[in-house]
Structure formats: C-alpha cells, structure tokens
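The full complex has more chains than appear here; those shown keep their coordinates.
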C-alpha cells in the first residue's frame, strides 16, 4: 500500500432547509493522523460518509490523489478499494454469523479466490489481535470486540485510507488504549487513519491535524492551535483539552524550542522542569 | 446476548463437534430422527432416546441442565398431546370422557416417539450453528437469495431480541405491566418500536454493507469443515445397532403394541 | 404451540410436507424474484423475518391473566403478503425447532401448513374483505390468523390420532378444546394488539 491524499472541496450536503455541510473543505495528506472534531450533529459523520463515497454531496468534490471521485459503479468501486469507512455502531456493518466469515465479505467481493481470501482474513485478524475470536459468533462478542471486528472487515479490503467514526466511543479506558494500539499497527502498514470524535483530549494527544466541523464548514490546523481557539471551541460546542487549559491557567508559555504540549507526559515534563528551581519538598 | 437467551445456540457454537462436516452430523441426527419415528415405540424409541441422550451428554458434551431446559418446552406439548390421546371421548347421551387400554397404549407410544424424536433433533441442534446449516443448504443449491435472507434473519434476530428485552425492562420500570390495560398498551408500543427498529436496522446495514463492496450478493468464505468417514461409519453402525436391538427385544418379548397410524 | 418432533406418524408427516412444499417453493420464488428486482429487499426481508421470530418473544397479557406470545403471522401477511410470509414462517419454524427446540423437523411441513400458509392466507382474506374499515380489518386478520392456525393444528392432530371410540370427530373435539378453545382469549388479545399497533404505525 502507498500513501494517497484525500481531499474534500466545497462540499454541500443538505437535508431540506438545514444544510449539514455548507462548503466544507478538508485535506488529508497521506500518512498524517487527522482527527475530525465536532459536537453531536455537527456533520462529522456526514463528512466521513461523503469522503467514503457513500453519500453524494449536492455540490463540491471529493478528490483521491487529486482525481475527482465519480459516482458511477466503477468509480465508486475503485474509491472503496482505497477508502474504507467504519461506522460508529458496529451492528450497522456486521451481518454475518461469525467473525472470520464477516471479515471475508470484502475480499470475497473483490473477486479474490478462496485461498487469497483466507490469507487476507488471517492477516487482518492478526493485525487487530482478533485471531482468537475468528470462529466466535458475532452476537456473543463484547461491544469493544465488535468494534474491532468492524474495523477488520474494512481493513481486509486493504484500503490506503481508513475513516473511523467515533472509534473509541463507548469503550472503557483499556479498550481505548487497545484501539489506539490497533490504529498504530495500521499506520505501520501505511494506512492513513482519519477519526471522527468529540474527545478533545484524545484528539490533542493522537492527531497530527485537527479539523473542527462547525456551521457546515471545517477549520483545520495544528491540534494545539485549533484546540486553543476559544471562539471556535464555543461555536463548535467543544471544550479546550485539559492539558491546554491547565497550561493556560498556570501561565506556561508556548515555547517554540519545546515540543508542543499534547498529553500528560508532556505537561508533567514541563512542570517538573519548571519547578526544578524550587526548594525541595518532603 | 447472554446464555439466558438462546442456550441451544450457544451450545452449538461451543460444541466440540462444531468443526465436523454438517453432512456427517446430519447423517447421525436425521438417522436417529427417522429411527425415532419408524421403529416401534417399545422398545425402539427408548433405545433411540438413550442413544441420543448418551451422544449429547457424552461426546457432544452438552450440559445436563441445558438438556433438561431444552426438553421443557416440547415436554409441555408432549404431555398435553399424550393426555388428549389417552382420554377417550364417547357420545352416548352427551360427551363422556374415559380411558381405554388401547388409548393408554397409544398415548404411551406417542410420548415415546415425541421424546425420542426431540432428543434426536437436539443432536443436530446442539452441535451445529445455524450458519453452517445455511451454508450446507447453499451448497445443496437452495437459491442464494433465500439462504442470504435466512442468514440475515439469524444475525438480526439477536440485535432485535436485545432490543425487545431492553424495552420490556424499561417499560416494567415505569409500571408498564401493572394492569392488563397498561400491559396491552406497553406490548403494542414495544412491538411497534421493534418493528420500526427492524426497518432502520435494515436500512443502516444496507448502507454499511454497500461501503464494504456489497453489490448483489452476501457471499462470504465458509470455513473448512472436517468430514470423517469414520464418524459416518460409526453413526451408521449405531443406527443399525439401535434398529437390530429393537427388533431383537421386540421379538423375544413378543410384545406387540399397536403400531403407528392404525 | 407447534407440533413436536415425532408427534405425527411417518405417513402424515410426509403428506403434510408434500402439501406445504408447493407453497414454500412458491414463496421462495417470490423472494428470489423480489431480491433480483430490488437487491435492497434482501435486508428488508431479513429484518421482517427476524421481526417475525422476535414477535414470539414479546409477552402479551391475556384476558385470563396468564401471558402468551403472539403468532404475528396476521400482521406479517398484511405487511408482506402471504407467499413471502410462508417463506419467512418456514425459516422461523426451522429456527424455532433448532434454536429453541420448539416444533420439529418431520413435523415442519404440518407446522408450516398451519402457521405459514393457512394463518397468513386467512388473515389476508379477512384484511382484503374488510379493508374499508382498517381497525376491524386488522383485528380480524390478527385474530383469525391466530385462531385458524390452532384450529388447523388441532385437526392435523385429530387426523393423526383418532379417538379409539369416536374416531376423527371425537379426537377433533378433544384437540380443539385443548388447543383452540383455550386460545380464543389469546387470539382476541392478539387482535387488540394488532389494532393498537396499526394506530401507532399510522399515527391515528
């Protein structure tokens, strides 16, 4: 797999009077982690669906590697081999009785022969740490397991870009870490990952690029900057990540020589450095 | 879904015989079903029932409690049906109920056929997940569309069952079944909610699958299953033994109970 | 209540299977045609079938105080038409036999005939005749689908197990009393349920 870029240009999507997207632009450069942020109902999911080709915008274009997506059968087929969308609710995507069968659906549709399909299923399950569940019935899996199986189903298509809608929603803390580990392994296999989330802390810690969906448009930039923009955050019904909030309260200056503050390790490091001059405490 | 849901389905997925070819298991189970039906009730159905129970509790490792639980539902029907046959009805000057030796014998044999047959079906049901049976039907040239609809039904019934349970619990919380009137209202709203939800599910699953390359078939790769000539041979041997033993015992005791459908 | 495995003699089991088979094949053909013309109906039919199965898990308070489960074939026949319902009912009956140990395999034909053929067609006929008054029509469809299923089941059992003294008539009287008469309040409840659901669905 190689890195491809994915772009949205001036997307308009409207249901009736209230357009969900009104001129949304997004640039996903190959190999860069993109977090799509926004409130419930802001249009994150709609944007992901448009990017995946499953929703056709009223106006605007989706470009894969600078070539506009065409909505005929052939164009969609090619697009879906490169871009796969994983929905928030795994039950919207899992239709087969057991894990291995479900994951085999995509490769079978690609017209691969049985041996190749079996090989891809096996590899995908290994990559996501699901091998032990291969023969388990889907209806007896936990929510977190079903989420990973849904990702496996998309991944078995060997997409260059994987779009994930709220991959960590509903997972417990260890489940979130397992999910992030799985995403990390995908990146090692050159898959570009885009996630939609309203977890600002996760976005700051994980993403290379934050894109906030608000009023039908997208504001994209460096996570630390985008997520410090108080005005934008209010309009988007989001909060400043706690790391940035704490840094501001403590008056930690932005220091271009230091790596940007992203997570607990970062802020702990900065604060320890800062208090080095203090008298020792018991 | 928890084990309190479809216990038999769980047993099938966890069965040590799950990897066996469906055809092998079908030979054994359907053979027992036929034997339960055609062999004389005494002692044939007893042997069939014993053989099926031994297979289930032995090599198929079905928990005894589960077996009893699975027998509970048909047992009610078998008991009521058996009783209805045992009782005779005469018309002399108004309906009159009674018993006759012949009717008792018929009821006894009916109960025997019912229990043995049910146990024989369980040999298949408790060892073979539904999806394997459906795959076998596809291989047997049942049209794809029919098999796929059935497979979707199987997947979706669990999500819907979960919804039914959750809705029911929520309604009970708010005393939705406190009176019969409230109960009717609750049942109708539950049913409507589930119907609408089934529709939404279908629409959303459609979209989800289109994204995965669904065009006009829901084909997946069937996992390999292990066919065993020895298993089939042993099954046939067991069936032959049950039949031979039945005829032998029936012959030596000279017991002749009325046959079927007389 | 479905006829349990082993409860019909071989000849009867074979005969009912033969009687039900053409209806099931016809239903399966309708499904194949519908899926070919509208590929998306695969998922709708799957949902409809799952719904039919799940209906039997909805507890219905009955007039006698005990609770029962609706058969639901009346509503299905009105929504999806009888041939499709025959097919879906066949699958539901196979599922019930193998997932719940309700019914059986050799008795499948007889059970399909009563629940998947007679019930839906009676319901559809009632609905078609009374359509001008939807509440009455849906009540009749649900009530009659339920009760006709149990009447046919009783008659199937009476044919298989005639009374030693009074033959088929006596057996029919016994089975109808046990299975159909006791079902009347439950069928009435299902009819009322149908009306309530109809009102909710049509927003009256």
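Here the chain labels run A, B and C in written order, and each chain numbers its own residues starting at 1.
In this section, a contact is a pair of C-beta atoms (placed from the backbone, for glycine too) under 8 Å apart; a residue touches a chain by one contact, two chains touch by 3 or more.
Please read all numbers here as calculations on a predicted model, not as lab measurements.
Student: Written as a formula, what is the chain make-up of the whole complex?
Tutor: Overall, the assembly in this file has the formula A x2, B x1, C x1.
Definition applied: only the chains that are shown with their structure count from here on.
Student: Please identify the chain with the largest separation between its CA centroid and the CA centroid of chain C.
Tutor: Computed centres place A farthest from chain C.
Student: I need the chain pair with the most C-beta contacts, please.
Tutor: B-C
Student: Select the chain whose centre, defined as the mean of its C-alpha atoms, is least distant from the mean of all protein C-alpha atoms.
Tutor: Looking at where each chain's C-alpha mean falls, the closest to the middle is B.
Student: Using the average of all C-alpha atoms in each chain as its centre, how far is it in Å between chain A and chain C?
Tutor: Chain A and chain C have C-alpha centres separated by 47 Å.
Student: Go ahead and note the Å separation of the Cα centroids belonging to chain B and chain C.
Tutor: The answer is 18 Å.
Student: Which whole number of Å gives the spacing of the CA centres of chain A and chain B?
Tutor: 44
Student: By the touch rule stated above, which residues of chain A touch at least two different other chains?
Tutor: none
Student: What are the residue numbers in chain B that touch two or more other chains?
Tutor: Residues 9, 130, 151-152, 154-155, 201, 205, 209, 215, 218 of chain B each touch two or more of the other chains.
Student: Which chain B residues qualify as touching chain A in the complex?
Tutor: For this pair, the touching residues of chain B are 1, 9-10, 13, 18, 129-131, 151-152, 154-155, 158-159, 201, 204-205, 207-215, 218-223.
Student: Give the list of chain A residues in touch with chain B in this complex.
Tutor: 52, 54, 77, 80, 84-85, 87, 89, 91-98, 100-102, 104-110, 114, 117-118, 121, 135-140, 153-154, 157
Student: Which of the residues in chain C end up touching chain B in this complex?
Tutor: For chain C paired with chain B, touching residues are 1-7, 9-13, 28, 31-32, 35-36, 39-40, 42-51, 53-55, 57-61, 63, 65, 70, 87-88, 91-92, 94-95, 97-102, 104-106, 157, 160-161, 163-166, 170-171, 173-175, 178-179, 189, 192-193, 196-197, 200-201.
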